[in-house]
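A single protein chain has been removed from this complex, and every other one stays in its place.
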Amino acid sequence: MELNEKAKQLLETGDVKAVLGFEAGTQGGRRPAFARSAARAERLSFEGEQNLASYVTRKEVKRLGRVAVAARPPVLRALLQLMAERQVKEQDVLPLVQEADGQVRELATAQAMEEYLALSPQQIPAADRELMDKLAAMSQQERWAYWQDQLSRCIKCYACRSSCPMCYCEHCTMDCNRPQWVPVPSHALGNLEYHMTRAMHLAGRCVECGDCGRACPVGIPIHLLTFNAEESVHAQFGQRAGASAKLDYALSTFRPDDKETFIR
Amino acid sequence: MADMYQLSSASLDGLFAALAADGRRILAPTDRDGRSELNPVTSPGQVAKDYIQTTLSAKEVVFPKVERLLSYTLAPGQVELTDAEPAARPTVVFGIRPCEAAGFQALDAVFNWDYRDKFFNARMEQLAVIGMSCTRKDDACFCTSVGGAPGSTKGSDLLLTPTASGYLAEVITDKGRAMVALAPGLFTPVAAADKSMVVELPAALDQPALTAKLPALFDSPLWADQALRCVGCGACAFVCPTCVCFDIQEEADAKAGRRLRTWDSCGYSMFTLHASGHNPRDTQGARWRQRIYHKFATYPDRYGQLGCVGCGKCTRACPVDMNLKEHLVEASQA
Amino acid sequence: MSRIGVFICHCGENIGGTVDCARVAEATRAVPGVVHSVDYKYMCSDPGQSMIKAAIAEHRLTGVVVAACSPRMHEPTFRNAVAEAGLNPYLCEMANLREHCSWVHEKGEPTTAKAIDLVRVMVEKVKRNQPLQPIQVPVTKRALVLGGGIAGIQAALDIANAGHPVVLVEKSPSIGGHMSQLSETFPTLDCSQCILTPRMVEAARHPNITLMTYAELESLSGFIGNFQATIRRKARQVDEKLCTGCGLCTTKCPNKKIPDAFNEGLSTRGAIYVPFPQAVPNKPVIDKLNCTFYKTGKCKLCEKLCPTGAIRFDQQDELVTLDVGAIVLATGFKLMGTDQFPEYGYGQYKDVIDGMQFERLASASGPTAGAMKRPSDGKPPETVVFVSCSGSRDRSKGVPYCSKICCMYTAKHAMLYKHKQHGGKAYVFYMDIRSCGKDYDEFVRRAIEEDDVAYIRGRVSRIYEQDGQLVVMGADTLQGGRPMVIKADMVVLATAVQSQEGSEALAQKLHVSYDPYHFFAEAHPKLKPVETNTAGIYLAGTCQAPRDIPETVAQASGAAAKVAALFAKSELTREPQVAVVNRQPPPVFSRCVGCFLCQSACAYQAIEQEQIKARDGSVIKTVARVNPGLCQGCGTCVATCRTKAIDIQGFSNEQIFAEIMTL
Partner (left out) sequence: MTEPFEPKITAFVCNWCTYAGADLTGTSRIKYQSNVRVLRLPCTGRIDFMLLAKAFARGADGIIISGCHPNDCHYTSGNYHARRRWMIYRNLMDFMGIDTGRITFSWVSAAEGAKWAELVNEVTTGIRAMGPYTEYKQLADAGVE
């Protein structure tokens, strides 16, 4: 059974009010698509890249009622993290995964999601890993130059923030103006502080889907920043975002024997 | 009618040299890992080959993403203001598409509507546009549905159209004439315009009809339905050649500060948020509708022209492929 | 628009000698918002303070910066002055020109420049200060004391005598604790029971004290002044109201072979028993593990015999929840068992006993009625070896600390032995003698000089049994480590004092921190020795660290005094420097997204959930709320909050941000 048939079924039985998957888009591309009727469900499939979990926290989507979501591991991780952060309730989403034999399986409970994820190792795409290593090998000045060049092209359209499943805050730090933590204008300082802050706010919360980088209209690899933050959390504290629906946030817990090398 | 010339591919070098010699900065599409963006160039060789569009629009040349309006210093009981002077310099934008070239007029409509914007005008005066007719198109293109054309001269000072032997150069304005005058030797007059290489793009919708029915569609569920996919970022607005919304930001401490103008977008949930907490456009559906109506109802209403040139940059930049053409077609069939 | 007054103090020459105060005042005048800026010799002096008060009135100041010494020194002084002038005290800040500037830098331009910066920073801060009101928290004037030993009894009596109700909870069937097991007490050698039992009775009779013996704390919630404690009253199987304490049941119980814990296993008791003759309450309890009925389903002899029908086999544990305003922890200690010493026979040798067992042997109310008889064969021991520091100060035993009481009670034991066993020989192996305390060293000297107890400075390496005797192998380090071999009839190990069973679990229930050995941790080792890091919970006695009776009693009274002080007012006042969660009018309500990542960052459980509801009662959103009674104002939650929805009064984001922007 493909997603479209499963979707029809779920919509007809009323198990869900909408099914979130992918459909054919412009220039042979794929894009997210909502189906709220069996007719619309026809075009749905699993084939697509965006992390659909970023939709389930939107109030317009919450109003639809329970939604089924075509889910790859990053989506499941995002959903679990969102549950841990009390943004989504287990009963409000129905993740659908495609088994090796093509069958569509429902992962109705957080536990089912956790078990499914346990079998799919999380790793950064080779190309990204390569670039991160390349950057790590550079001198600090070279890295500075690299990011200044990249970020100079940022226009602060916030496509990265809007596409991120964990950037669900109704009132982002960027929108705080008493004080104005981060300059709103997209100048060098505004851009640097925006991306730095975003990365820090995703440390221990980033599910490494890479959607922020994918969304960037000018092609800045900003996902590497959140990857870096997430990876250093994992390396130093052994925690991974989205591993469980139980909150385990590295930066609001501690161990008296946390090991660092730089504090005098 | 405009005077027309033949320009050989080779003589572009000469043209660039002449423009540079005249002290003009040349901006043209260059290639950066698969995307093309507008950058300073000195020779035609640096210009990207067979691009369809740059990601960002040329509007940033006259309406930069961040510009200083004024600065000030504070002392007890006194404020000292210094107006900013736009650092406008002679600039030629080379090779942008007719759709995008047409966009400048939509910007002008706002910046010179009830108040003449010093910064915009200073930059406009220094700007000359050498457009380049389209020989290719993609699924995002729909200029022909909004009164434009792949070979349209609108908005260009000089329009180049590729031909078998080089380019057809159509001089549209005095600014164009002045550029030709910089290197007359390169331009050979021709009688007939050969635009055979210009791509065909059938209109996708009847825009006047759509504009006419929009008022009736205002309360249609269509917009909310289309907007379900929208993630509410500002990519579409920021790459748009005609989107003109800006925010004024103050950066100051106790003793001094500056006032900046920076791009803004009606797609943001906080764009219309009131201090009271009330938000007249509190759903993405309402915001998406605003975007369409602003361009296809309000603009014609107020400025007698459309707020869209059909370049499709928004569609290409959108992280979730909110295809504008497609949505307009859907609306006109609704 | 703010109207800030700045007052630069010379502190005589302390600041004035290094910093050009006049220039600082002048430079500050140029800062927007500053309407008054002066310097003066001594701002903290009366004229100095009056100067500030006058300026507040004259210039209608909205904020005051006093540039003088450290705020840790004079902040209260100046805030009071400001308050007396009718301005909210929290609109006054201090710039530290002395400790952080004039005292640490040379006279000169850079130092004055720094002084100017420090003042400007505070000006920008105070511009953004909010008037704050001290936080009032209601107080339930009833105390809970956990532990019915001498510490708990003393604390309970003191609080009760101060006029406040106290609930005294003891997990065993009787109050009294370890002290009731002691024979005599050092350094006076007066009988422990004689001085303790009157206190026990007083506690039991006191109108303000409710005794809950054979009970334990089940759970605790709430915060200072407002705790809810749930107590489990374990089933005695005896109706305390009906029971007259006649003792018929205990004497007739067919089951006689149960080791008597009160006598440290040196005697036996029945399955229904009273721990000791002077027990309070003097009511028996059925030991369900050993009672024949509970094992076989038959017997119930006691029930048949009981003249008042007080035996209740159907009795169940009951849970009672109490509102209390303060808690005193007095849960005491335990002694390390002799089985922890392989080198001394793993506790297998009957005649190798610990200090508490010796107390029972020496006690007139003990199994031998105070006669010196060794456990194995009841033979009077002619030679007794006492080994101090058994386990204490020994990392290999996991006890690096000194148990503090052993030196003294070992001297006491040796004396008691000598007094009871004329001609007997007493040896004491010791590392060094710690007898600091009133009349303590004199006491030890008496043991050595008058009762001629042989003190040997050295450790005992091994003890083994050989034809009815114990061979003690040690060394005398004062004689070049000369090997010592003593044939003894009994050995007394002064085993280490350890934290009570279950201390860690209890600490976690109470959110009280504890040390690596599970002794409860005081809030400050010097200045808050009876407080814990959880406001409203206090410490008494050996649950905090090993200590002797007088120290324990003193600390118990200290804890009681803290409780009495807390109960002196019906509301307690706390500094308003606490975190607050952003609130806004609908439809936003709050910037908080309700992710509650802040919750686990709070060391004080101060972050609660608050449901924002619509008129119809439906929940619109759930957001964080900071309980000002619990919040201590560290601000960790503030730095954790992504949406800047939590801020901290007095060190707000706007204030700190402005300070940075000034530099």
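In this document, chain identifiers A, B and C correspond to the written order of the chains, with residue numbering beginning at 1 in each.
As a convention for this text, contacts are C-beta pairs under 8 Å (C-beta built on N, C-alpha and C of every residue); 3 or more make two chains touch, one makes a residue touch a chain.
Note that the coordinates shown come from a computational prediction; the quantities given were computed from them, not determined experimentally.
Student: Wait, the hidden chain, what does it touch out of the ones we have here?
Tutor: A, B, C
Student: Of the residues C:Lys114, C:Arg312 or C:Arg360, which one touches the chain left out of the display?
Tutor: C:Lys114
Student: Which is it among C:His59, C:Arg72 or C:Lys569 that touches the chain not included here?
Tutor: Selected residue, touching the omitted chain: C:Arg72.
Student: Any idea which of A:Arg58, A:Arg77 or A:His187 touches the chain not displayed?
Tutor: Looking across A:Arg58, A:Arg77 or A:His187, the contact with the absent chain belongs to A:His187.
Student: Pick from A:Ala41, A:Val56, A:Val93 or A:Ala229: which residue touches the chain that isn't shown?
Tutor: Of the listed residues, the one touching the omitted chain is A:Ala229.
Student: Given the full complex, what residues of chain C touch the hidden partner chain?
Tutor: 70-73, 96, 98-101, 103-106, 110-111, 113-114, 117-118, 121, 513, 533, 577, 601, 603, 632-636, 638-640, 648, 651, 653, 656-657, 659-661, 663
Student: Just checking the interface: what residues of chain B touch the absent partner chain?
Tutor: Residues of chain B in touch with the missing chain: 64-68, 86-87, 260.
Student: Spell out, residue by residue, where the missing chain touches chain A.
Tutor: The list for chain A reads 135-136, 140-148, 152, 173, 181-182, 185-193, 195-197, 199-200, 203-204, 224-225, 228-229, 232-233, 236-237, 250-252, 254-256, 258, 260, 262-264.
Note that only the chains that are shown with their structure count from here on.
Student: Can the chain contact pattern be summarised as a line, a ring, a star, a complete graph, or none of these (other)?
Tutor: Drawn as a graph, the chains make a fully connected set, so complete.
Student: Busiest chain-chain interface by contact pairs, anyone?
Tutor: Chains joined by the most C-beta contact pairs: A-B.
Student: Taking each chain's centre as the average of its Cα atoms, which chain lies closest to the overall Cα centroid?
Tutor: A
Student: If you average the CA coordinates per chain, which chain's centre is most distant from that of chain A?
Tutor: For chain A, the chain whose C-alpha mean is farthest off is C.
Student: Quick one: chain B and chain C, Cα centre-to-centre, how many Å?
Tutor: Whole-Å distance between the two chain centres: 72.
Student: CA centre of chain A versus CA centre of chain B: separation in Å?
Tutor: Centre-to-centre distance between chain A and chain B: 32 Å.
Student: Would you mind pulling out the distance in Å between where the CA atoms of chain A average out and where those of chain C do?
Tutor: 47
Student: Which residue numbers or ranges of chain A touch two or more of the other chains?
Tutor: 170
Student: If you look at chain B, which of its residues touch at least two other chains?
Tutor: Within chain B, no residue touches at least two other chains.
Student: For the complex, give me every residue of chain C touching chain A.
Tutor: On the chain C side, the touching residues are 588, 591, 593-601, 622, 640, 642-645, 653-654, 657-658.
Student: Where on chain A does chain B make contact in their complex?
Tutor: Touching chain B from chain A are residues 25-27, 29, 31-34, 50, 54-55, 58-61, 153, 155-159, 161-163, 170, 175, 180, 183-187, 190, 211, 214-215, 217-219.
Student: Taking the touch rule as given, give the residues of chain A at its contact with chain C in the complex, in rising order.
Tutor: Interface residues on the chain A side: 85-87, 168-173, 176, 178-179, 181, 201, 247, 249, 251-253.
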